[in-house]
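One protein chain is absent from this view; the other protein chains keep their places.
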Amino acid sequence: MTLTRRSMLTLSVGAAIGVAAGMRTGPAAASAEDAMAKVKEFAGGAEPATGTITLDAPEIAENGNTVPISVSVDSPMTDDDYVTSVAIYADGNPSPEVITFNFTPLSGEASATTRMRLAKTQNVIAVAKTSKGGVFMDKKEVKVTIGGCGG
Amino acid sequence: MATVKPRVKVPKSASAGEVITIKTLISHPMESGQRKDKEGNPIPRKIINKFTCEFNGQTVFSCDLDPAVSANPYLEFTAKVNEAGTFKFAWVDDDGSVYTHEQEIALK
Partner (left out) sequence: MKKQYLVSVAAIAMAGALSTAAVAGGPVDEKLVIDGEIEMTTRTAPPEGHPLDELISGWHYRTVETRALETDSFENPGMLGVEDGEQIWNTVEGTEGKSCASCHGDAAESMKDVGAHFPKWDAESGRPINIELQINKCRTERMGAEAYKFDKGGQKPLTAYIKRQSLGTPVSIDLSQGDMQSWWEKGKEMYYTRTGQLNLSCATCHEDHNGQFIRADHLSQGQINGFPTYRLKQGALVSVHNRFRGCIRDTRAEMPAAFSDELMALEVYVTWRGTGLSVETPAVRQ
């Protein structure tokens, strides 16, 4: 067998997949089940509906250390109808909790932005609870590129 | 080196009833408790675990942070301004320290 350009390419792709698949082992990651258990706990038994809440996260994060995420929920934000809190979870981090935003009618809008850590490619989940008992969820997969040059 | 220092961006004035955007950034390592030092000993967790924003004594927004929030935590949120007054911001550290910042806003 000769080392053709194609076989070399295959080899390097194989190596890259090996890396992505976790040759770089870190602390034990939370499973998708752990994250969903947290969602359930936060929702207090209610089944989260889709829509109403929008989670913005990059499709590809250049570095998992600082990933900007934004969440916003459609709500009148009045005294008798507002979003009380939005919790963010990540289903591939050492533990699923990321942050919980607590709103009041004085927030004006139910929207917030922060920057989070992602240990690897995984789903980020946002769940909102309203003062009227509504529960809404959105989910985005963020691919984290591993194998960049260190510093 | 770094002393913990909050930075806050609030507009100087707003119209009554206007929803404004507030941005905050605080220098803090957000040590996750997942890392080890050169000798292999775990580095204890030390993060900002809570942030609150009050306006004239009433809570506008707060959040509970976990170690998955990046170093130098950045928070952006909104507030509805009905009157002139003072925003009070507080960041609570795992070690019990509370870092605070105040900023006034006028009505247009």
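Things to note:
Which chain is which? They are A and B, in the order written, and residues in each are numbered from 1.
Simple rule for what comes next: contacts are C-beta pairs under 8 Å (C-beta built on N, C-alpha and C of every residue); 3 or more make two chains touch, one makes a residue touch a chain.
Predicted model only: the values in this text are computed from it and were never measured.
Only one residue from A:65, A:84 or A:123 touches the chain missing from this view: A:65. On the side of subunit A, touch with the chain left out of the figure occurs at residues 1-3, 5, 8-9, 11-13, 15-16, 19, 58, 60-63, 65-68, 145-151.
Looking at subunit B, the residues touching the absent chain are 1-3, 5, 7, 9, 23, 25, 27, 29, 70-72, 74.
What we mean here is this: only the chains that are shown with their structure count from here on.
Here the spacing of subunit A and subunit B, counted between their Cα centres, is 21 Å.
Here subunit A touches subunit B in the complex through residues 26-27, 65-67, 70, 77, 90, 93-95, 97-109, 111-118, going by the rule given at the top. Residue ranges on subunit B touching subunit A, taken from their complex, read 19-20, 32, 34, 55, 58-71, 73-80.
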